[in-house]
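Partial complex: the chains shown occupy the same locations as in the complete assembly.
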Amino acid sequence: MAIITLTTDFGLKDPSTGAVKGAILSELNDITIVDISHEVSPFHISEAAYIIKNSYKSFPKGTIHIIGVDSEITPENKHIALQLDDHFFICANNGIMSLIASEINPQKIVEINIHDNVETVFPVLDIFVKVACHIARGGTLDVIGKNISKIKQISKFNPIVNEQQNQIMGHVIYIDNYGNVVTNISRKLYETIGKGRNFVISARGVTFKKVYENYSDAIDFTKPKETRGADGKKLAIFNTANYIELAIYKSNPQNVGSASTLFGLALRDTVNIKFE
Amino acid sequence: MAIITLTTDFGLKDPSTGAVKGAILSELNDITIVDISHEVSPFHISEAAYIIKNSYKSFPKGTIHIIGVDSEITPENKHIALQLDDHFFICANNGIMSLIASEINPQKIVEINIHDNVETVFPVLDIFVKVACHIARGGTLDVIGKNISKIKQISKFNPIVNEQQNQIMGHVIYIDNYGNVVTNISRKLYETIGKGRNFVISARGVTFKKVYENYSDAIDFTKPKETRGADGKKLAIFNTANYIELAIYKSNPQNVGSASTLFGLALRDTVNIKFE
């Protein structure tokens, strides 16, 4: 049974998501549809990219991913379908795929050209569903588009390393459900530049001298529970996506506050690592 | 495989939706359950009607739609099941079906009468699921209710046309995930009354003299990106449901504001079209 995933900025109230699922089920009655997220901030392609990048690999090879963010077709925003890492992606060519797959070359890219007979204000419903169902039935990309060799690139979201190679200037790319702050500094970049040297991570007024592997590594479980002051402790860790994350141990954004609120950090705010 | 959709005001945190899905799966192990929306505002039948009206048609004929909004049974709020447009709907007879299907005659309506042995504070779980599973197994409506010829009508949500036939007085019926403002003025009514005349749409302080077919039609792509000032531009379009929508191009309610906040428009606020 083929799998189609949905990642959109439609939210969970509007009729859009239901309509898209209905259209898929009208074409294919033996299909698994999985919501990855419909809570992407409107038109926010870097947020959508972070969400997809950190979930698509869990799905089986051959899964078809529809990305419905900033997808209206314009002279500058064509639609593409691509095969990459043995998965299929259908989205607008607005740079989002360069954020998802910065280190992986697509196996095949086509610019979708089945629009000729379709006037639409809702391309996810009227175009992306048709393409996804075509792929789910085993159809080739060539039938629904013309080959292109490159996708649109966006590089402004990459961290910068200074000339002396002792500083990484990154920024906040995502705030998660716990209010923890994800940076664009990967473990790989940190290790390549840091080479084991001591360092200070700084972001606004807050600093960190260690990056933990697990949240609970920051806690001393040999101390009695009452005196160890664990909940609410600040720490930096490599998160499940292998990026440096600035966190509060067991934070609840609704009462005690979160890393984002307590550190005063928002999307795009600067996070630097200075090595000795 | 039969399809049952769910549209409710249960929200996404409470146990209600999980319980309903579990109950369906306890009766039928080969069923597709699709969430249309659980984020309807509490007891808000016109909002629920808008969401269902603009999603149900995408589903295959024969799909069964459970509507769990304002569904407690009272002397004034009986339960009904109906076949309409080759789909099945199960809901309270509170007027919601007249909003969903104002222009379509139901093929069959029954007032559900399987309540005799069921004391319940949760009719969606205890009544609607039973009815839906009965229909999914191929059962007829006659078995679970008695025929009635009419559903309760609500007309207060229709726009009004003045005697001179040069003005449509409508109002806001829905605010979408982008904060765009949907009116109850359909393309059909606009064309029937307007007959191609010039017009002004006015809503609070804001006016529009054109209704676009696509969001991007309002943008002049021949100008360089920097000077065209597209993002944040106000426009009126026919939305995917073919109603007039007042929008902000690529609005993000979380930062730049939305049509709803920038125009100061809320549900039920007046939107008029005056023709020359």
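Structural remarks
Order of writing sets the chain letters: A and B. Residues in each chain are counted from 1.
FYI, contacts are C-beta pairs under 8 Å (C-beta built on N, C-alpha and C of every residue); 3 or more make two chains touch, one makes a residue touch a chain.
This structure is a prediction, so every number in the text was calculated from the model and none was measured.
Taken over the full complex in this file rather than the chains on view, the one protein sequence occurs as 3 copies, with 2 of them shown.
The working rule: only the chains that are shown with their structure count from here on.
Chain centres here are Cα averages; for chain A and chain B they lie 31 Å apart.
Of all the residues in chain A, the ones that touch chain B in their complex are 9-23, 25-26, 29-30, 33, 41-44, 70, 72-76, 119-122, 125. Those residues of chain B that touch chain A in the shared complex are 1, 3, 5, 7, 12, 32, 34-40, 50-60, 63, 176-178, 213-216, 219, 221, 225, 237-241, 250-254.
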